[in-house]
Each structure stands twice: as structure tokens, then as C-alpha cells.
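As you look at this complex, bear in mind that one protein chain is not there, while each of the others sits in place.
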Amino acid sequence: MDGIHDLGGRQGFGLIDVDEPEQPFHHPWEARLLGLVRAMGRPGDWSIDWFRHCRELIDPVDYLTRPYYDQWLQTYAAMMVKSGVATVAEIAAGTGKPSAVPTSPPMKPADVDSAKRAVVRFDRDSRAAAAFKVGDAVRAKGHGASGHTRLPAYVRGRRGDIVAYHGAHVLPDANALGEATAEPLYTVAFAAAELWPEAAGRRDSVRLDLWQSYLDRP
Amino acid sequence: MDGIHDLGGRQGFGLIDVDEPEQPFHHPWEARLLGLVRAMGRPGDWSIDWFRHCRELIDPVDYLTRPYYDQWLQTYAAMMVKSGVATVAEIAAGTGKPSAVPTSPPMKPADVDSAKRAVVRFDRDSRAAAAFKVGDAVRAKGHGASGHTRLPAYVRGRRGDIVAYHGAHVLPDANALGEATAEPLYTVAFAAAELWPEAAGRRDSVRLDLWQSYLDRP
Amino acid sequence: MTKHDPAAIQAIHRELHEHLPSDSALRVKALESVLVAKGMLDPEAVDRWVEVYSEEIGPKRGARVVARAWVEPAFRARLLEDAGKAIEDIGFEGWASAHLKAVENTGVIHNIVVCTLCSCYPIAVLGVPPTWYKSAPYRARVVRDPVGVLDEFGVRLPEGVEVRVWDSTAELRYLVVPQRPAGTEGWSLERLARLVTRDAMIGTERDLPLGPGKAR
Partner (left out) sequence: MTKHDPAAIQAIHRELHEHLPSDSALRVKALESVLVAKGMLDPEAVDRWVEVYSEEIGPKRGARVVARAWVEPAFRARLLEDAGKAIEDIGFEGWASAHLKAVENTGVIHNIVVCTLCSCYPIAVLGVPPTWYKSAPYRARVVRDPVGVLDEFGVRLPEGVEVRVWDSTAELRYLVVPQRPAGTEGWSLERLARLVTRDAMIGTERDLPLGPGKAR
């Protein structure tokens, strides 16, 4: 979707807080929320891409102003409401009864040590043939998608070069809708001069990991 | 510029306040600010497009949250500071001495009645030949501009049809920089299906007034 | 280029954001004082402009233009040919009226106006725009989903009506001429003008009711 989250190359944003303290968390509630997200039981219809899409759907002003982990909280809360495990009123009040919606069991403290080393893979066996090879020129699709996609606006319609091939990976556009599809995934390098009107003559490039259906022959 | 102001087609924004009261102003300060803008003396280097560009440069969160006329105020204040007629400290304090920068004389109450009927034209005599004619297919340029431009992101790279020709009009991209250039101006119709991934089969269209340098042959 | 330097303006905006009072009314007071102190403003001229845009220049002007186009075929023809010139007949020329363009609704075409990049609006004939016209939701959505936006305004388009969205990207300004309601044969210009709403001339209303006001 052409949401506020698609920030690459947007002009008018201010300075970066380069003097932020080095500590991983700046408020206890941040760490708490992260821990909570890792430990909670979940309905079976959640996925990383559904989570991302739900965060993208936060009101644009909230997206730009509410603290980061606060947005995670609101996103998980929205997913809980949508999946029927809790109501807005229950979350606001901090009370409720177990719902009828099946969820995975809550993590036990003793399981954290193995969970912290758990590795989730997104590559898949797939018979989908790779349409491009390293060295090929490609052009990113001009259209985005109405729903979740990982093709940022700033490369749409731009010409780039395949610099790596990673086999088939789960396609976010479909995964956000609960559909398991995998597609060849490539790293594509775009010259800055191809992306930005002020970058003529510059030598820097931006590299993105893009799925096959995001790409056309140039 | 690819600023927050370029809102056409951005998704995730909420409902429209369709029940807004019909009165032209909802707070006395709104009317006051509008009147002030119409009555004030101005430095010679201001233009409608420099004003627009300066508003586009407001912090994105302020752009989305501060009231509309408040943004006008901040834009005029920024232009005053840039042109050297006032400092930020003077504006914040509401005091100051006349500056050395020449400005047009402040409008007198008796002049409002003629000023309210004054018409400013943006068409110019120009020898620039029209490259397109009504009925021609065109494609909007894929790149925007780093500075001020009136080619919205949502039509860039899209194919449309010329439906009207208006002679040469002042080019905003140049006008914002204080340069007087005029270029042929056209109305271009873009089919919704050409603009939006979800609009296949739809019959609606969007029409924009676009300058010749914004357009290529398809 | 240095004179019109975007980076400098961004830095000034940050400074203003930091130093100006947050309350808009206080900000306006401060700006008015400084302009007066600098000899750049006569507050009585401001008073006059406030009167003009509060009472005189508003959608009643557009309504007269539309009603006249309904009853006078020659005026309608002039309006569609060059609206900026045609409204001079009525003395309505002014701010942003030079390149006014009238677009007419028909049984199969519905027009709706927006300015996605800022807030361009035919002020000379409609007065100052409503806040929603300048808001992000309207500007973002109406070009992408005009039918959804119309639905939000309570308008359900008949099957087969083609929507034309006019995005005011240049100095042309668009005035929608709604359809004359059936059952108004023989009405006076004044009586007809009372039917024509601001929203109908923006295009967020379509069928003008003969009764009092919108049914939303």
C-alpha cells in the first residue's frame, strides 16, 4: 500500500538523533513490551507480514509520532481484536476472560533459552524457475499493490541490475493475506542517478531484495 | 519535492469531516490571519510558488497536524525571516523595528474594495511552441524534481491523454526560484486503471493541468 | 538559488516551531504586532478583508453563477467557454479567478474538484474552502477512490455515471456546474440560486434537493 510507512526518499524530514544514548531501551515499558510480544500465545492466522501490514495501517500521524514499541503494542492489540481473542474494551481495561479462539500456549520462562536461538527460515523449496540471473538488467514494476507489498515506491519503474539470487522466499504480499506462496528473490542494485533527480553523476547505489513478480525485463 | 504535501493516492488516511460547520471560519484568528496575509506589505522576491514551496517544507508532522491557517502563518513567518524583514525572535515576541529590506506598502482599508477584484493572470506571451495537441497521448515524466514542482507523484510515469491546451503559463518549478519562465500548459486525463492497482475496469479518470516539460511522448 | 534555499527554510521552520507559541491565536497576534511595528501592516485593512471573506465573498456567488447558467443559455455558453471572463459580467472577478474553468455535470458525467498538492480553490466564486477540502484524507483519497469519497458524503452515483476528478495542479480553478433539478421550470434566478450548495459546486454533492438543505 502507498502508506506513510513507505518513507524511502521522502523529503522534508529533519535531523537524525545521532546523540541517542547507547542503551537498548530508554524506558522500562519498551523492554517489557518486546518481552511480552516474544512470550505471548498467538492465534494461528498471524504472520510477520500480517503484523507489518497492520502496523502500516496505523493512522499516519500516529505512525510518525507515537513511540516505536507503542506502535508495536497498538498493532498487536489490533490483531488481537481482529482475531477475536480480545475486545478493545478488554484491552483498554486490562481485564478479560479466556476467549474461544485457539492460540499457541504462552511461553514458559524455561523455554526462553531455546526460543532465543530458534531460527525461522523464509526460503522454500519451489519449482518456480528463476526468470533472471545475476548480471541481468531489470525494471521494477511501475505499479505498487493496494495491500501489503515490499516494493518501495522509490524504485518503482526504475531500472536496476540483479546482483544476487537467493532461491525462492515467502512472498510478503500473499503471506500478509494468509496465503503461502514462494517466489524467486533477488538483490537488485539501483544507481542513485536512476532514483533521484539531483543525483546525476553520483556513484552510490541502493540495493534492495525484490521478488520476481516485482520485476520486469527492462 | 517528494514531500508530505504530495498526498494524492496516499493510503491509510482516515475519514473526511463531512459534518464540518458551513461557516467560512471556525475561529476568529483564522479570518484575521487570512486578512493579514492579504493586507501586508511584501518583499519583492516572494511569489505564489515560493510560498507553496515554503509550506511544503514545514515539518511533516506539523504539516499533518497544525491547523491550515496556522501553517500559512508559519510559512509567511519563515519567508519573512529568509527575506530579512524580521527575525524569529521578533516574530515570537511580536515586536521589532522597520527593516532595511524594501517591501511593498501596506494596503490601506480604502484599497480593499479594488484589491478584492484584482485579477492576477498566469498566462504569458511565449514563443515556446506547443509540442502536443488535444487528443495526443503523453506520458508524465518518471522523475519528479528535487525542489518545487506541480507534477504529483501519483501520475509520474503514467500514460494519459491531452484534453485541453491553455497556452503558455508561468512554470512553478522556476517561479519558486524567482525565475520567470513560461511553458505550454495542458490538461491531461489519466484513466483510474492507469493510476491505481485496484482500479482495473473502472471508468473514472483524474485530470491534471501539467506543463510541457512534465510530459514525454508515450 | 541561495535566495530561495529550501534547506534554509527548513531550518527556519524548526526554529519557528521551537520559539513561536503553540496556540494559533497567540501566533497570529504576535505576527500582526510585529508587522504593525515594522510598518508593514495597517490593521484596519485586515478588518476589511475579514468582512469581505466572512460576509461578501462566499458560495452564494457561485450559486448565482450556476443559476444564471441554468436560465440564460448565452451566459452558460460564455461560462463554459471562459468562466474567468464570464463572471466579470456579474462583477465576481478576483482572487484566483483569472483562469476559472466551469465543468458541467450531466446525466452520465459527474465532476469533483481537489487540489492534492495544496489547497487551490475558486475563492472568487466560492469563498474560502472548507477545512475538509484542505485535509489529508480528502486530498489523498478523492483521486484514488472518488466513489468511496462520494459515498462518505452521502452521494450514491447512478450506475454508468463516469466520474471526472479535477486535480488543480496549475493556476486554473474549477467550478462544478451541477444539474438543474427537475421541477424547477419557471423558477426565478434568485430562487434557483438558493438551491445551489457549496458542496455541489465542489462536486461532493450531486442531486440538489428542492427542500431545505441536505438530508445527511
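Brief remarks on what is shown
The first chain written gets the first letter, and so on, giving A, B and C; residue counts start at 1 in each chain.
Just so we're on the same page, a contact is a pair of C-beta atoms (placed from the backbone, for glycine too) under 8 Å apart; a residue touches a chain by one contact, two chains touch by 3 or more.
The structure presented is a predicted model; accordingly, all values stated were derived computationally and were not measured.
Touch, as defined at the top, links the missing chain to these shown chains in the whole complex: A, B.
Along subunit A, the points of touch with the absent chain fall at residues 1, 5-11, 13-20, 22, 24-29, 31-36, 38-41, 45, 48, 50, 52-55, 57-59, 62, 64, 66-70, 73-74, 76-79, 81-82, 85-86, 88-99, 103, 106-109, 111-113, 116-123, 147, 150-152, 154, 166, 169-170, 172, 176-178, 185, 187, 189, 195-196, 199, 203-211.
Contact residues of subunit B toward the unshown chain are 12, 14, 60.
FYI, only the chains that are shown with their structure count from here on.
Among the chains present, the centre nearest to the common Cα mean is that of B.
Of all chain pairs in this entry, the one linked by the most C-beta contacts is B-C.
Annotation: 15 Å between the Cα-based centres of subunit B and subunit C. Here the CA centre of subunit A is 40 Å from the CA centre of subunit C. If you average the Cα atoms of subunit A and of subunit B, the two centres end up 34 Å apart.
Residues of subunit C found to touch two or more other chains are 10, 14, 136. Multi-chain contact residues of subunit A, defined as those touching 2 or more other chains: 12, 14, 60.
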